[in-house]
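See structure below.
Removed: one protein chain of the complex. Kept in place: all other protein chains.
Chain lettering (A and B) follows the sequence in which the chains are written, and residue indices restart at 1 in each chain.
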Amino acid sequence: MLELRLVHGSLLKKVLEAIKDLVNDANFDCSATGFSLQAMDSSHVALVALLLRSEGFEHYRCDRNISMGMNLGNMSKMLKCAGNDDIITIKADDGSDTVTFMFESPTQDKISDFEMKLMDIDSEHLGIPEAEYHAIVRMPSAEFARICKDLASIGDTVVISVTKEGVKFSTRGDIGTANIVLRQNTTVDKPEEATIIEMNEPVSLTFALRYMNSFTKATPLSNTVTISLSSELPVVVEYKIAEMGYVRFYLAPKIEEDEDETKPQV
Amino acid sequence: MLELRLVHGSLLKKVLEAIKDLVNDANFDCSATGFSLQAMDSSHVALVALLLRSEGFEHYRCDRNISMGMNLGNMSKMLKCAGNDDIITIKADDGSDTVTFMFESPTQDKISDFEMKLMDIDSEHLGIPEAEYHAIVRMPSAEFARICKDLASIGDTVVISVTKEGVKFSTRGDIGTANIVLRQNTTVDKPEEATIIEMNEPVSLTFALRYMNSFTKATPLSNTVTISLSSELPVVVEYKIAEMGYVRFYLAPKIEEDEDETKPQV
Partner (left out) sequence: MLELRLVHGSLLKKVLEAIKDLVNDANFDCSATGFSLQAMDSSHVALVALLLRSEGFEHYRCDRNISMGMNLGNMSKMLKCAGNDDIITIKADDGSDTVTFMFESPTQDKISDFEMKLMDIDSEHLGIPEAEYHAIVRMPSAEFARICKDLASIGDTVVISVTKEGVKFSTRGDIGTANIVLRQNTTVDKPEEATIIEMNEPVSLTFALRYMNSFTKATPLSNTVTISLSSELPVVVEYKIAEMGYVRFYLAPKIEEDEDETKPQV
């Protein structure tokens, strides 16, 4: 028996909007500690990890660990039917091949039950070890989304370069080049507008803008985004979910040869 | 000679938006009592009835009964050119094959005349007798529109079931099922937010969501909608037009066999 009651139901709606374009089908894993998901995107390039800790739910009952395979597009269709102020409860009976999403309006005058068929999905859970990063940038999530969108109008890839002074986002395309520099800035009025850089050594890495722009679908979940960079590891783009957990996106850097593929070979 | 002056011209714009997708061409009937229309939708499944009573017009002159055939798409194109605060006057000379829509801005600094060709349309006027209904539900029109839209993302038909306690809207589709229950609620702060059920006997009827969603184009006309249900009659979905009349939509329920048509036949 599973019963997870989330007072801020809009949060679950935002989670689905954040990941449904990247991942078609995935297993949601439910245990005593929380409701989580780990999945590769459909082209097996990026990895998504979601965690909603049990403490964040008003009521959390999960009698035994279960894994529920869901089509995220269908799940999103159902969650879109929840009002933004609705309480959402996820319910499943042991051994059932369906999950039920219950939406309660704040006044309790409207109660909706949406029942969705579960799927069998093969998946292996990757252990993601804690790692040291060369540089960690925390910045306003809306600014990061704007930069990725702007650069995608010029080129296909973004070079992210971090120094102590700031972080530079660069691209190059048929019509020209673009460089956007954000200065470290910790003295703003609102903490969520700060750009904060923690750096052990300078780093400059290249990523596909297409994936970065997919990740920014998570922007409504958090005012800030944290980008962890290391030359030997996939970048981690993390959106914290207040008092509950996070959505993290992992993407391997493009290697240098890719960048220079238009140059003549020697 | 016909001259009908409507101070709240935006009302006529909303009426056209409410019906133009359902009905292509129709006769507007003008008599001493009011300006009205009755028409089947283009697939001859649903019926629309509009009444704007003469008392609702600032000036109403209709020397003799006339019936004017109009293309509702073209009429809507012209009415869209009226400002939302404009006064609209409908004018026609006896025997003319055109109708003129005059728009006056509130300051009288802008006066527009749009002249549209009339059409000859065969139509028979159905007498719709007053009837007793098993159940009448009055609810916020925006809530009804939201429910029809939400259910259409899951299935093609809606079962509307009324009991003393409330009204249930259900559907079923490839991805699962949905049930939305609204409780009778008469103690809200604003009367237009109430859900009020008058019931003689419980009723449960099935309708095509496609038509229900067309009917909800009339939502801007009224804060509330009234749904009158009887197992032997078409449902009536009514939007009152303040102090003037109404738009009513009629739709026959789907019979049981239709619902089960995907099951194997014995």
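Here is the rule we use: contacts are C-beta pairs under 8 Å (C-beta built on N, C-alpha and C of every residue); 3 or more make two chains touch, one makes a residue touch a chain.
Computed from a prediction, not measured in an experiment: that's the story for all the values here.
> Given that one chain is not shown, which residue among B:K77, B:R210, B:K240 or B:K254 touches it?
B:K77
> One chain isn't shown here. Among B:D109, B:D122, B:D189 or B:E232, which residue touches it?
Selected residue, touching the omitted chain: B:D109.
> Which residue from A:D63, A:D150 or A:E201 sits in contact with the chain not drawn here?
Of the candidates A:D63, A:D150 or A:E201, A:D150 is in touch with the missing chain.
> Spell out the interface residues on chain B facing the chain that's missing from view.
71, 74, 77-78, 80-81, 98, 107-117
> For review purposes, identify every residue of chain A that touches the missing chain, sorted by number.
143, 150-151, 153-154, 175-183, 185, 188, 195
Throughout what follows, only the chains that are shown with their structure count from here on.
> Fitting on CA atoms only, what is the rotation between the copies chain A and chain B? Please report it in degrees, nearest 5.
120
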